[in-house]
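Every protein chain of the complex appears in place save one, which is left out.
Letters A, B and C name the chains as they come in the text, with residue numbers starting at 1 for each one.
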Amino acid sequence: MTRQDLLKKLGNKKLTDMFERMFEIRTFEEKIQFLFLEGKMPGTIHQYIGMEACAVGVCSALKEGDIIGSTHRPHGHAIARGIPSREIMAELYGKTTGCCKGKGGSMHIGDIKKGMLPAIAIVGGNIPVVMGMALAFKLKGEDRVAVSFFGDGASNEGAFHEALNMASVYEVPAVFVCENNLYGASTSIKKVLKIENIADRASSYGMQGMIADGMDVLDVYDKASKVVGDARSGKGPTLLELKTFRYCGHSRRDPSNYIPKEEKQSWKKKDPILNFERVLLEEKIIDKSGIKELKDKIDKKIEEAIEFAQNGPEPKPEDTYSDFYVNMEVPR
Amino acid sequence: MTRQDLLKKLGNKKLTDMFERMFEIRTFEEKIQFLFLEGKMPGTIHQYIGMEACAVGVCSALKEGDIIGSTHRPHGHAIARGIPSREIMAELYGKTTGCCKGKGGSMHIGDIKKGMLPAIAIVGGNIPVVMGMALAFKLKGEDRVAVSFFGDGASNEGAFHEALNMASVYEVPAVFVCENNLYGASTSIKKVLKIENIADRASSYGMQGMIADGMDVLDVYDKASKVVGDARSGKGPTLLELKTFRYCGHSRRDPSNYIPKEEKQSWKKKDPILNFERVLLEEKIIDKSGIKELKDKIDKKIEEAIEFAQNGPEPKPEDTYSDFYVNMEVPR
Amino acid sequence: MKLTIAEALRKAIREEMQRDETVFCIGEDIGISGGFGGAFTVTLGLEKDFRDRIIDTPISENGIFGAACGAAIMGMRPIADVQYGDFLLCAMDQIINQIAKLRYMSGGKLKVPVVMRAPVGVTGRGAQHAQCLEPYFISCPGIKIVAPSTAYDAYGLLKAAVRDDDPVLIFEHKLLYGSKGARSETGGVDASSEIPEGDYTVPIGRGVVRREGEDITIIGSLLMMHYSLQAADILKKEGISCEVIDPRTLWPLDMDLILNSVKKTGRVVIVEESPKQGGIGAEISAQISESISDYLLSPITRIAAPNTPAPFSPVMEKFYVPQPERIADKIRNLLAES
Partner (left out) sequence: MKLTIAEALRKAIREEMQRDETVFCIGEDIGISGGFGGAFTVTLGLEKDFRDRIIDTPISENGIFGAACGAAIMGMRPIADVQYGDFLLCAMDQIINQIAKLRYMSGGKLKVPVVMRAPVGVTGRGAQHAQCLEPYFISCPGIKIVAPSTAYDAYGLLKAAVRDDDPVLIFEHKLLYGSKGARSETGGVDASSEIPEGDYTVPIGRGVVRREGEDITIIGSLLMMHYSLQAADILKKEGISCEVIDPRTLWPLDMDLILNSVKKTGRVVIVEESPKQGGIGAEISAQISESISDYLLSPITRIAAPNTPAPFSPVMEKFYVPQPERIADKIRNLLAES
């Protein structure tokens, strides 16, 4: 689809919503980075800064009943899928008001009722599960699509291989979204992969492969719409690779010294939010004051989320024993 | 290489040796099938009848220090690699004279000193191990090649994926031989694989892929020589697919009713032993009486192997405690 | 109707699939026409009635259990199986990191009603097709584990498992299936039962006293339950009265039943087919110690396989697996010593 057609198809409301979501992710991540470094936040965090176009582009192509699976780096996916920031924030603080009641934490953000499996922090681990969700949709004849997000690194796990092959064999309504940010933790994909495009691995499974520019939310949306549509209409699953980059470290206080400065700089020039803002302004979909308003709104929203999280109730120690077996006490 | 060049390169001695090995495998398998069905043999067996050209073609391309890894279906590989039939037979009978002293059994045939890792009966399980062996050769700068045999079914295991990718990344001297006999147990590959050629999966790893006619020992030898040579000379690993077929059931008393009769018949027309015999006769590499002599020799050899196995000493019950930790007793 | 375990499981699966459209089977070689019905004939022929719900898979155990996990979360009731329990080790990530934990991680917002089936037992195939995997899984919170030793229990536990909202792992024993034809096993023990008309379940979490006795309690599951009964027979002739308990559910254990029996007899041996180290016997022993050590007249005793892999040769294998005579011997000694 041409850029103009795409903009028309999406319409002003949806386009500004997408921008808002991307900005919300960025703001959320920047705030918690600060809180984390200040020592106010327990646990560890993996952040999504720089990759916002991926989650928002894909999730904007989904419908209500669809479901996504995510990874150790789930904040962006969760916000894009519509889990309220404050519930995510409260989860990071381990509060009962968190989306997993404090049982999950940063790496397990999700809410099945809102279309997101609790994130699975085992690299590659969500891929077979999402394939199984899509299998359920197919068996039940439901009009739903399942989407698995995972990284370049995950594509070297056996779980990736087994799940994609099965998905293809059963022709389930799934999309496998590989966010290729060029690094798995500190390891450049060049060290661990001898091919250029992970999407090419689709051919091993007789599956459709596709590549989108993960820094361009419109391109991501365009390709995702196509392949989600294919899944929905029974044309089978796709491996969709998004070429992207994370600006932040891999986790916690990682300064990512293993990434050359020039590489970082060159990617920052393609910043997905700045670029999308420029498009929106150029196309007069929103004006400067509209942008400012929107950003202020998000800033306030995240501040409120922090307050909500910090003031939220702590679980009781004995809550450790709840939310376990459905119909049985924890054996002591 | 043309057929004529190939025959010349191999020479009469090696060609008859190859035929002899193939015939030894066939005879061995037919005899134990009988013994097994008579109830004289413990355990379970997976047989290699019909696939003889694969093991012999590949192993004829190896040198002394090279090593092979095998599967639940290892008898053919073991004979082709040069483990004496009688030691294999004795192992099937669980005798101390077996190649694993009765500790292994049919599914774990091997002898590291003779260039064969004890077979690994976990489908796909030997592939990472063989990759590691090749890694050792590379680290040590040894002039050795490691070869993994596995089936079409194994190519759907995560272990296949992880091992082939690592092998390619490290450019280890390995060859991954996929014996595609069209079925994994009772399951046709058409049900579990949406691509025609498993060799095409090599492209996912930036690896060389190659296909040979697994019913034609000369073609197998030709391709295997090429890719073993590549491995040896530092050109990296290859995924070599052999198109083949097993005449027998998957295991034990399996009548393989899941395979259409016509399919069986059409493959039997390509019998690797009959065809190779015809070539040898046509090319006057051996005459009819030579063939007869050789077959009689093998018949006798296998009869002797059976005798050797049946009369061999049983382990003592307490031998259960030996061959375990290198430097420690079994804790009781 | 007298059925073997393989037949009882098949009947139970068939009925559950009829009763509930969300039940489906997923595994290797389970529904191929002209094939095996899984490694031990349990699903044989079911594909004729439920073509879409008997799902043959590639050889991809981690994929299979992941598929079951995801489908269960989305409202299906999968029955996933491996051909031999040993292959569960290929799927540990999905089983232990995902299936067992996802409900808890979600704060109770989802459930994962997966049924997992795995044949165990040391049966003439060498070290990689011989493991009794129970010890690995009783260390895993979040999974319920059952182990039927009779066809009656197999039917009832399978149904209970399918209807349970938590993940349930069923260990079945190769020598107890009573599989027939090309898939029959040498050394098999008759575990068939009269299966009553109509539907029933065997409750998860409840053991059963297989034989009442006074002098000592023997605890054993699966094949070891049968061998324990045989040992009890031997000892009966010598005037020793054994109570035999079949835990049936391995986790959570029915400790009330066990403790009451041991309180009564004052002595207990736990029989295991797996190596002694870190087995279920250890857990049962520790729980007995904690609760009723005052009642004990002799040390809690475990009879198990040696702490090695399973050897292939029949001679060594017979030594490896606790035999009825060995169980009887040990009990004789225990009673003589104290």
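Criterion: a residue touches a chain if its C-beta (ideal position, glycine included) is under 8 Å from a C-beta of that chain, and two chains touch if they have at least 3 such contacts.
These numbers come from a predicted model, not from an experiment.
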> If the full complex is used, which shown chains touch the chain that is missing here?
Replying inline: A, B, C
> Out of B:78, B:100, B:199 or B:273, which is the one that touches the chain we can't see?
Replying inline: B:100
>> Considering the complete complex, identify which of A:94, A:115, A:209 or A:237 is in touch with the unshown chain.
In response: A:94
> For the full complex, which residue in A:123, A:146, A:177 or A:227 touches the chain that was left out?
Replying inline: A:123
> Which one, C:182, C:209, C:296 or C:335, makes contact with the chain that was left out?
Replying inline: C:296
> Of the residues in chain C, which ones touch the absent chain?
Replying inline: 86, 89-90, 92-93, 96-97, 100-101, 104-105, 126-128, 135-136, 138-142, 251, 274-275, 277-283, 285-286, 289-291, 293, 296, 299-302, 306-309, 311
>> For review purposes, identify every residue of chain B that touches the missing chain, sorted by number.
In response: 67, 98-104, 108, 110-113, 117-118, 120, 122, 125, 127-137, 139-140, 146, 158-159, 161-163, 165-166, 169-170, 322-328, 330-331
> Which chain A residues would touch the chain omitted from the figure, given the whole complex?
Replying inline: 39, 42-44, 91, 94-95, 100, 102-108, 120-125, 153-154, 156-159, 184-187, 191-193, 249, 252-259, 314-321, 324, 330-332
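Just so it is clear, only the chains that are shown with their structure count from here on.
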>> With centres defined as the mean C-alpha position, give me the chain B-chain C separation in Å.
In response: 35
> How many angstrom between the C-alpha centroids of chain B and chain A?
Replying inline: 46
>> Where in chain A do residues touch two or more of the other chains?
In response: 158-159, 161-162, 165, 169
> Going by the touch rule set out above, which residues of chain C reach two or more other chains?
Replying inline: 57-58, 60, 62-63
